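Here the complex is missing one protein chain, while the rest keep their positions.
Moving on to chain A:
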Amino acid sequence: MIPELGHFALALALALSFAQVGLGLYGAQRAEARLMAATAPVAAGILIAVGAAFLCLVWSFLSNDTTVANVVQNSHSAKPWLYKISGTWASHEGSMILWVLILALCGGAVAGFGSNLPSALQARVLAVLALIAAGFLGFILATSNPFDRVWPPPADGQGLNPILQDPGLAFHPPLLYLGYVGFAVTYAFAIAALIEGRVDAAWGRWVRPWALAAWSFLTLGIALGSWWAYYELGWGGYWFWDPVENASLLPWLAGCALLHSAIVVEKREALKTWTVFLALLAFGMSLLGTFLVRSGVLTSVHAFANDPERGVFILALLGIFIGGGFLLFAWRAAALTPTGVFAPLSREGALVLNNLLLCSIAAVVLVGTLYPMFADLMLKEKISVGPPFFNTATLPLAAPLIGAMGFGPMLPWKRARIFPAVQRLWWAALLALGGFLLCLALEGYRIGPALGFAAALWAIGAALADVADRIALFSRPRAAWSRARGLPRAAWGGALAHAGLGVMILGLAGMGLATDRLALLKPGEATTLAGLEYRLTGIRTVPGPNWTARRATLEVRDGDRLVTVLEPDKRSFTVNRMTTSEAAIHTTWVSDLYAVLGEERDGGAVIRLHHNPLAPWIWLGGAIMALGGGLSLSDRRVRVSAPSAKVARAGARA
C-alpha cells in the first residue's frame, strides 16, 4: 500500500510540474497576476508530493518491505537502521528521488522566500525549475521506478554493498546533490533573465546567494567524498581523478567562476552575458555529471547501473536543457547590454582572469574525462587517462590562479595600480618564499611539495593581509576592532574561503611528502616508518552486526613512548559474500598514521603503512572554504530580504 502511495505521489508531482510550467511561462508572458500568484502554491504542492514519495521509500526501507524490488536489491533486515535510511539513496532509483526532492526543496525555497522578487521573474524561475523536475520525474517513472514490486517476495534482501555502509555515504550524496541542484536554480534564473532580456544588479543579488550556497554544499560534498575514499577504500589516496570525481569537480569549477562573476554583475553591472553563460554552464556540468554517473557509460567505483535506456533518457534531458539553454543564449544574449566599464587591471579584471583560468581548468578536466569515451567510440581504442595527465595539465593553470587570488581582493574596482597591492602583499610573498626554501632545505630537492607549500602560505598570507588591510590593523590599530565588527560578513567570508583553499593546498603539499611501507609481519615483529616503530602484537577475529572481521593490533611507538594503537581490520560480510578492508587511522593533526591489513600468510600478515603529513588539513581546508561561503551567505546584503532592506533604508533617509 505505502509503495503505491509513493508511486502515486510521484505521478502527482509530475502532473503538477507540467501544470507549473504552463502556469509560470504563460502567466509571466501575458502578465496575468493571478496565474503568476498561483505558481508559489503549486511549487509547495510539488514539494509536498515529492516529499511524500521520498518518505514512502524511506518507510519501505525501514520496514524492510521485501516486495519492493529496490529494497530487495539494496537492503537487508540485519543492516543497522542508519544504513537502512541511507540505503534509500544508495541505489540508482533512490538517489534520483533524492535529486528531485532537493530540486523540489529549491523550488519551495524560491517560492517561500521569493515574495520580494518581481513576480514575472519568480514565475518564470519556478516554471523552469518545474520543467527540470518534470524531466527527472519522467525519467524516474519511465526507467527507474523505485517502487517496483516483486512477487513472490524473497525471504530477505540482498544487502547493501558493504563499501556503501558507512556514515560518509549517508551525507556525501545529499550534500553533492544540494550542490548540483542548487545550480539548477541559477540556471532557472539565467533562463528567466534570457526570456526577459534583462540582467541587472538585483538579478545578481539574487543569483549570487544561490550560487554561493550551491558551491558551498558542493565543496562540502566533494571534501566529504574525498575523505570517505581516503579512509574507506584503503588505498591511502584522497583523489584519484576518477571520472565520477571529475564529474563533481566540473560543476564546482564552473560554479566557482559563476560565484565570482556574479559579484561583478551585482556590484558593477558588467560581465552580464558571461555570468548568464556561466550559470548555464554550471548546471550543464551538473547534468553532465549526473549523466556520466547514472548512465553507466563510465566504469568507475560509482557505476551502479548499466542500462542503455537510462543513458539515452538522461542524454536526451541533457540535450534539451543544455542545448535549449545555449540556443536561447545565442538568440537572446545580445539583448543584455553591459553598462559597467573597467580597465584590464582592476578588481573586475582580476575576476575575469579568475573566470578564465577556472574555465580553462574545467575544459582540461572535461577533455581528459570524456576523451577515453570518444576514443572508444570513434577510434576503437581502449585508453585511460590517469592522474599524471590531470596533474601535468591542470597544475600550470592552477598556479597563476592562486597567484592572482592574492592580488584580486586588493585591487579597487574600475581601475587599479599594481604597486599599492604589492606594497600590502610583500610579506605574504616573503612568507611563501620562506616556505618554499624551508621545504627544500628540510625535504631535499622536492620541487612539487615545495611549490605547494609556497602556494598555500601565499593564499593564507594574502587572505590575512586582505583582512588586515580592510580593518586598518597596521595603519590605525586602535580603530581596528570596531572596523572589524563593521566589516561586512561577505568580506570575512571571502577571505576565509581563500584562506581555506590555502589550508587545503597545505594538506595537498603535505601529502606530496607521504611515505609508505609494505611489510610482512609476524606477531611480535616490528617495522619502522618515518621514525615511528610499528609492532604487530596480534591478530584476532571480531564479530560485528552484519560482518565478522580479522583485526590486527599494531602498537606505534616513538622511541619508548606509546603513540597509539592501530587496529586495521578486514571484514567479511556474510549476506553478499564480500570482504572490505577497514584502514586504521590515527591523526596527530601534523600527520596521519594509516595502516591497512592485507592478506595473512605463514602465520603473519601483510601490513601496508602510510605516513601522510598534513593529510587532515585537505578536508579541513574544504570545510573552511564551505564555512567561508556560509559566512558570506549570512551577510545582510546578500540575504534574500536584501531589496526590502534597501527600501527600508531609503525610507529612513527620506
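Keep in mind that, in the parts below, a contact is a pair of C-beta atoms (placed from the backbone, for glycine too) under 8 Å apart; a residue touches a chain by one contact, two chains touch by 3 or more; residues count from 1.
By our rule, contacts and distances are computed from a predicted model.
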The complex's invisible chain, by UniProt name, from "ABC transporter permease", "Na+/H+ antiporter subunit C", "Acetoin utilization transport system ATP-binding protein" or "Cytochrome c-type biogenesis protein CcmE": "Cytochrome c-type biogenesis protein CcmE"
Option touching the unshown chain, where A:152, A:388, A:545 or A:559 are the choices: A:388
Among A:38, A:201 or A:520, the residue in touch with the chain that has been omitted: A:520
Options A:51, A:488, A:544 or A:598, residue touching the unrepresented chain: A:598
Interface residues of chain A (partner: the chain not displayed): 161, 163, 299, 301, 341-344, 352-353, 356-357, 359-361, 363-364, 367-368, 371, 381-386, 388-390, 392-394, 396-397, 518-520, 570, 577-581, 596, 598-599, 601, 606, 608
